[in-house]
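What follows is one structure encoded as structure tokens, with my remarks underneath.
Every protein chain except one is present and positioned as in the full complex.
Up next is chain A:
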Amino acid sequence: MLCAHWSRLRRVSSRSCCATALRSTHSSTRLSSSPERIMKTFCSVWLLLSVVELSPAQEPPLPETAEDMASTGDLEPTHYPARRAAQVALHYLNTRHGSPFRVFGLQQVHKASAEDVEAGGRKYKLDFSVTDWASGSAGPALRCSADVLFPRTERHSAPDVKLRCEALQQINRTVQEEEAFYQKHIPPDSAVSARDIPDSYGNMSEEMQPFWRLARVAASFIMLRESSENTEFNMVQMASVTQQESSEEQLMLEFVVLLHDLPSQEIVQWKLLASWSPDRGVRVLQTEWQPRCPHATKPPN
């Protein structure tokens, strides 16, 4: 059954995006061109007309798909049911152990099985390997096992993950880089800000890599929370990073990230506020889903 959240998302996105677009054009100092003015007028009228339907509707439940009858028992490790569960475990791993110099990616699922559980929901047992993207192709693969429980509730709730990775504690080689990065950006005059990392051509400077990784780790909190058996999330871009005033000796960063969900092919935008320090790791303090106008124009990057 498609996540109720998702279907609401799709229906609401086209309406509220217009409101956001209006708000942003009001606050921008750009000269508004004729098409923009037309868009604004159209949006205002359309918004007025559709305001009645704006509240999250009680959608008729979507019919069950073949996905719902996904297999239980032993799973093909390379196919989507096992892979989605493994990705969820990866998101969990990154929230716990990710840093500006460490982001884990799935290398391979070795074994997987699933069973329905009494309280309602499905539990996946996984045996898989991960690599650290920051260490490039030279890095070793870590072996992990995880239990991932997807609950079956009326409203979406986050999956539950129990994870064990061998030798995790032994790979603490990034302490120096973390410390240097922290010292460089914790002073009050540090005010990092950037957009579109990587750019359309996949370019990302050396300097931006740790920020991209931090965004990826912070986004993992959201991806973990939003995941279900019917989603498969990746972060496709750090749309922006804006350093905020440091607080309690934590680097404070406001990110806007673009997430891609494979089954629906949707691009989802989230704004989030995260803190990081070598001691405390990444914490996500605020998240805000941002509608993406499917038909609006935006300045080319």
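As a working rule, contacts are C-beta pairs under 8 Å (C-beta built on N, C-alpha and C of every residue); 3 or more make two chains touch, one makes a residue touch a chain; residues count from 1.
As a convention for this text, contacts and distances are computed from a predicted model.
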| item | value |
| --- | --- |
| Hidden chain of the complex, named as in its UniProt record, picked from "Gamma-secretase subunit APH1-like", "Sodium/potassium-transporting ATPase subunit beta", "Adaptor related protein complex 2 subunit mu 1" or "Carboxypeptidase A1" | "Carboxypeptidase A1" |
| Residue in contact with the excluded chain [from A:Leu106, A:Leu168 or A:Met208] | A:Leu106 |
| Sole residue of A:Thr78, A:Ser193 or A:Ser247 that reaches the chain not shown, by the stated touch rule | A:Thr78 |
| Among A:Ser157, A:Gln176, A:Asn203 or A:Ser247, the residue in touch with the chain that has been omitted | A:Asn203 |
| Footprint left on chain A by the chain that the document does not show | 10-11, 13-14, 18, 42, 46, 62-63, 65-67, 76, 78-80, 105-106, 108, 133, 187, 198-204, 234, 236-237, 258, 260, 262-267, 294-295, 297-298, 300-301 |
